[in-house]
Every structure is written in structure tokens, then in C-alpha cells.
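Pasting a structure below so you can have a look.
What you see is the complex with one protein chain gone and the rest in place.
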Amino acid sequence: MIPELGHFALILTLCLSLALAVFPLFGAHQGRASWMAVARTAAAGQFVFVAFAFGCLVWAFVHNDFSVLYVATNSNSALPTPYRIAAVWGAHEGSLLLWVLILAGWTLAVATFSRNLPERMGSRVLGVLGLIMLGFLLFVLTTSNPFDRLIPAAMDGNDLNPLLQDPALVIHPPMLYMGYVGLSVAFAFAVAAMLEGKLDSDWARWTRPWTIVSWMFLTLGIALGSWWAYYELGWGGWWFWDPVENASFMPWLMATALIHSLAVTETRGLFKSWTLLLAIFGFSLSLLGTFLVRSGVLISVHAFASDPSRGLFILIYLAVVIGGALALFAFRAPKVTSRQGFRLLSRETFLLSNNILLVAATALILQGTLYPLFMDALELGKVSVGPPYFNSAFLVPIAPLLLLLGVGMHAAWIKQDGQSLFERLRGVAIVALAAGVLLPWAVFGSTSLLTVIGCALGLWVLLSSLIQPLARLREGKGLTRGLVGMSVAHIGVAVCVLGVTITSAYNIETDLGVQPGETVTVGGYDFTFQGMRRVEGPNYIADEADVRITRDGELVAELKPQKREYRVQKSPMTEAGIDGRMSRDLFVALGDPLGGGAWSMRIQYKPLVRFIWIGAILMALGGALAASDRRYRVAVRHRRREKEPVGVPAGEPA
Amino acid sequence: MIVRGLLVLLLIGFSASLFAIDREPAFTDPALQARYDRLTEEIRCLECQNQPIADSNASIARDLRRKVKEMIAAGKTDQEVLDYVVARYGDFVLYRPPLAPRTWLLWGGPFLFLIIGLLVAVSVIFKKSRLVDDEDELEVEETD
Partner (left out) sequence: MLRYLIPVVVFAVLVGFFWVGLGLNPGEIPSPLIGKPAPIFELPRLRDPEQYLNNADMQGQVSLLNVWATWCFACRQEHPILNEIAESGVVPIFGLNLRDQRPAALRWLEQLGDPYAATGFDGDGAAALDWGVYGAPETFLVDADGTILYKHIAPITHGVWRDELLPRIQAAQNRQ
């Protein structure tokens, strides 16, 4: 009964989203207040019903209703309850329902918090969000209904994939989806502006907080994914440039560019059509990610479903939504112009460079991810593009970006005096370069060009981000949230870069066969294998090892890595033992028994690996601070002498 | 039926995703072991859903790792090992795409995008800087 109610609720949601898609947009076009007013009510209504539907699915999981096909495929009566709830979004149909729920949530948030928007604008934004929702609901109801019944009902379920039975499953997908779906708000604002036919600083001021918040969630979601892969998969890696990982990274890069571009539009009314394009790209890449994960056109460990028929639906949806927005852009953007200018050395230039480099990075990741598909489609053969390519290629735009980042945040709008900038930064630059050259070599005993570059750039950004806040504190001036947010976020970038550089350069990984009682030394630490025992979990049995770690005779940690066999799916899984500190992680994972009580183990020493995720947390924190600053407003008083206005040719991109 | 097929896929996919530790002993020479580690990260496991042979326990991954070990021990160069697998499985088996006319766009891409970006930047800055006069006094009130 409950699943049927859920199904029915989804159908009602569809009707409401249809209303939301149709009435406000036509209402705004024709100036009908009553039709525009539909938006808020429809937004609230659709959220209520989709939340109810989601609740029904959760109920089905918690109560082990194996007459529902999706529950039977992804759950089991022995599965602990928290994982039963998380299993709701563990596979294709449920994760789509989560997407739809979150989209309804964002739509409601926009409806609630945009009362200061002019009515036509607000209606258009909500209308676009309704259109997006409509498409997704049609997809769910026609091809991916989580409430389909299994008749006769299964005796018990197939259990959730063991790799997903982890606390991270509870937060990683929701965080990621909050980010992905949140970018639809910026997209909706962009489309609404194009429909209105005008774009100004006010528009940028409305759009920016929504973008920063979704960027924040996306940052955390990606970081959680990386962290989860690190401790769950057992090989100690944290990023593989897998197509689905790239599919989350590209929208993040675009959202970062968008946040910075919006700053220029907000402050000086420049880069308008460019900002529109970035807003479209951001959400487009989110949708592209959805397509790649569920269509089977690319191979990935993350692929939910390789179903070309579902893929076709998503592709058509993609073509309509993105193609429509880009076509609208082609018509409307030329009319969006600005007459402002700026000099070569100015904040505008640095932000322009930021955007260009981030777009270049996104383009290269997109190309690398899709290249196997391009070649296959053109019958040029099969090829794989993996970390050896991406690790090198990504540095090409990112190194200049980091270099310019350290300078850009100190540049003034319109015109910056080069000499004063140089004097302000000279000291920091020298310190960063010297430390980059000397510190890694001093601490680890060896170095390389890449290590030096990475450390120098990381330290450069770190120190440069501290200049302004410290200067203002010294002068007795207060700190605004905007400034602190920016500094913290940039420091987060620096911390992340340092973590990546050091752990890539100096991590030590050894595979060894170890006898009980034997001690091995890795990275200066002594690992003693003390013995094995058998442990039973709620739905698995495991071999658990006792590994004692000492250094210079002093106890550092006792780890208990496990090798589990889950009863239902019978797949073996390794739970690594990790001793984590800021300065380094010690990582032990079990392999196979070698006979005679000996086991093979992978032991790793990973310096500064936590910096990668700490950096991401700092970035998100910075974003939260920046988004909460209401005073992020700049007035530019431009006193011109008597001059003819300089003609701006129509269709300039900024 | 579809469900079962998907389950089979899942089982194969996930049992193979357990990372890989060899039963055979590692090389005593760290330089050889380093070569082995590097090569096994570059060769793709063909039965898996996007993993190198270093990170998978699938049978093809184990066989290929053993072959790499044999070849290194027999004194073959890195290139000879890579050539061996490419001759039998094609370019697909390497995570580093070859440098050939069909991949020029791929390898040149990062630089190409950078150059295009530079041209765009130059064009925009040039146009916009003409709109600013030196005599203008500009006051910027920043509250951040």
C-alpha cells in the first residue's frame, strides 16, 4: 500500500511541476499576476508530495518490504538500519528520487528566500526550475520507478553492495547532489535573465549567494568521495580521474569560475554574457555527469546503470535543456553589453584570467574523459585516458592559476599600480620560493622539480592570502565576512595543493608477506603483526589482524585491519586500519593468507594526506563565510571629465 | 533476468575491485620494484570497471602482473613490457594514450586551450583598456 501511495505522490508532484513550469513563465511573459503567483504555491506543493514519496521509499526499506523490486535488489533484513536508509540512494532509481527531492528543496528555498526579487524575474526563475523538475519526474516515472513491485515478493533482499555499507554513504551522495542540483538555481537565474532580456549588477547580487552555497556543498561532496575511496577501497588512493569523478570535478571548476565572474558583474557590470555562459555550463556539466553515470557510454567503477535506453532519455533531456539555454544565449547575449573598462593590471584582468584558466582546465578534463568515446565513434580504435595523462595535463592551466591567484586578490578594480603591488608581494614571493625549494628537501631528504613547484605555489597562495587580513587587523580595522571568507577559501586551496604535492612525492607503499610476530619497517615506523582472529559482524564475518605500530620503541598506534566476507553477496572486502594524524597517515590493509599464519599486507606511509581534505573543508568554510556577508557591495564612483562616450560595439563579451 | 544480469555484473565488478597484493615476493632491488609499481599502475585491468592491474585481484590482472614481474626479472625494459601488452590488447590497455596523429588533439589540448584562452584574454583586455582614460579619477568603495 505504502509504495503505491508513494507512486501516486510522485504523479501528483508531476502535475504540480507541470503547473510550475507552465504558468509562471507564461504569466511573466504576459504580465498576468495570478499566473505568476502559482509559482510559490506549486513549489511548496511539489516539495511536500515528493518528500512524502521519498518517505514512502524510506519506509519500504526500513520495514524490509521485499515486494518492492528496488528494495529487494539493494537491501537485506540483516542490513543495519542506518544503511537501510542510506541504501535508498544506493542505486539508480533511488538516487534519482533523491535528486528530485533535492531539486524540489532548492526550488522551495528559492521561492521562500527571493521575495526581494521583482515578480517577473522570480516567476521566471521558478518556472525554469519547474521545467527541469518536470523532465526529471518524467524520466523517473517512465523509466526508473523505484516503486515497481516484485511479484512474487522475495524472501530476502540481495543486500547492499558491501563497499557502500559505510557511514560515508549516508552523507556523500546527498552532499554531492545538493551541489549538483544547486547549480540549477544559477542556471535558472541565467535563463530567467535571458528571457527578461536584461542583466545587471542586481542580478549578479541575487545569483551569487545561491551559487556559493551550492559550490560549498559540491566541494564537501567531492572531498567526501575522495576521503571515502581512500579509506574504503584499500589501495590508499584518493583520486583516479575516473569519468564519474571528473563528472563531479568539472561542475565544481565551472562553479568556481562562476563565483568569481559574478563578483565582476556585481561590482562593475562587466563579463555579463560570460557569466551567463558559465552559469549555463555549470549546470550543464552536472547534467552531463548524470548522463555519463547512467547511460553506459563510458566505463567507470561508479556507473549506476549501463542502460542505453535510459541513456537516450537523458540525452534528449540534455539536448533540450542545455541546447535550449545555449540557443537562447546565442540570441540574447549579444544584446547584453557593458561600457565599462579596465586596464591590463587590474582585478578584472586577474579574474578574467581565473575564469579562462578554469575553463581551460575543464575543457581538458572534458576532452580527456570523452576522448575514448570520440575515437570509438570515429572508428579510430580504442584508447584509454587515465591518470598518467590527467596528472600531467592538469598542471598546465593550474600552475599559472595558482601563481596568478596569489597576486590577483590584492589587485584593485579598474587600475592597479604595478609598483605598489610588487612591493607588497615581493617579500612573500621570495619566502614562498625559498621555502618551496628548501623545506621538502630538509624534511624528507630529497626533492624534485615538481615538488618544488607544488610547494612554492602552495606556500605562495597561503602567505599571500594572509596579507590582507593581517594588514587590516594591524591597522585596527575590522574584518568583513567577505574578506575572511575569501582568505579562508584561498588558504584552503593552498593547503590542498600542499597536501597533494607532498603526499604524491613522498608517500611510501609496500606490499609484504608478514609472519605472525614479524616486524617490518616502513617510512621510519615499525609495524608488528601480532596475530589474527575471527570477528563476526551483523552481516559479515571477518579475519581481523592485530598490528602494533611503534617508533623508536614508543607505541604509536594499534590497528585492526579486517578482511570481510559479506554473507549474502559473498564478496570479499578489505577494511583498512588507518592511524591518521595531520602530519601523516599510516595505512595497513590485508591481502590474502599465505599459509602458515602468514598474510600479505599493504603498508603505506602517507605524509600530509589529510591536508587534501582539510583544504577542501577550509574552502567550504570560506564559502559559507562569504555567502553570509550582506555587505559585499562595491560602489564605483566614476568621475569622468568632459569626454565623448566611447562607443562600445554591440556584442562584446564583457 | 535483468536484475540477475546486473547482479552478476556487480559481483564481478566488486570482487575485482579489491586491491591487489601479490603472493609472489616483491623485488629485493628497490629500483626494480619501483619499475614494477609504476608499470602496474599504467596497465589497465581489462575485466574491471576502470582500474589498473596494480589495484585489482581479477584473474587477468594477476596474470598480467606476473608477466610484468617475469619480464622485469628477465631484464626487459619498460618499453618492451608496454609493447608486449599493447601488441596483444591494443592501446586500450594502457592508461597513458600513445602519441600519434589520432591523439595529437588530446596531448596538445591543454596547451591549445591555454593559447586560445590567452588570445581571448588579450583581445578582451585590449578592448576594455581603451575604455579607461588616464585622467579619470576612480574611487572604489570596498566594504570587504
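Per-chain residue numbering starts at 1, and chain names A and B are given in the order in which the chains are listed.
Keep this in mind: a contact is a pair of C-beta atoms (placed from the backbone, for glycine too) under 8 Å apart; a residue touches a chain by one contact, two chains touch by 3 or more.
Just so you know, these numbers come straight off a predicted model, no measurement behind them.
Trainee: Which residue from A:Gly311, A:Gly341, A:Gly458 or A:Gly485 sits in contact with the chain not drawn here?
Mentor: Reading the full complex, the residue touching the unseen chain is A:Gly311.
Trainee: One chain isn't shown here. Among A:Pro80, A:Gly197, A:Pro334 or A:Gly418, which residue touches it?
Mentor: Selected residue, touching the omitted chain: A:Pro334.
Trainee: List the subunit B residues touching the unshown chain?
Mentor: 8, 46-47, 59-60, 63-64, 66-67, 86-90, 92-93
Trainee: Since one chain isn't shown, list which residues of subunit A touch it in the complete complex.
Mentor: 273, 277, 280, 284, 291, 295-299, 308, 311-312, 315, 318-319, 322-323, 326-327, 329-330, 333-334, 370, 372-374, 376-377, 381-382, 650-651, 653
Following the convention adopted for this analysis, only the chains that are shown with their structure count from here on.
Trainee: Mind listing the subunit A positions that touch subunit B in their complex?
Mentor: For subunit A paired with subunit B, touching residues are 69, 73, 158, 161-163, 233-235, 237, 240, 242-243, 270, 299-301, 303, 305, 339-344, 348-349, 352-353, 356-357, 359-360, 363-364, 367-368, 371-372, 375, 380-389, 393-394, 396-397, 400, 412-415, 480, 482-483, 486, 509-513, 569-574, 589, 591-592, 594, 600-602, 629, 631-641, 643, 646, 648, 652-654.
Trainee: Would you mind writing out the residues of subunit B in touch with subunit A in their complex?
Mentor: Residues in contact with subunit A: 3, 6-7, 10-11, 13-15, 17-23, 25-26, 37, 41-42, 44, 48-52, 54-55, 90-98, 102-103, 105-107, 109-111, 113-114, 116-118, 120-121, 124-125, 127-133, 135-144.
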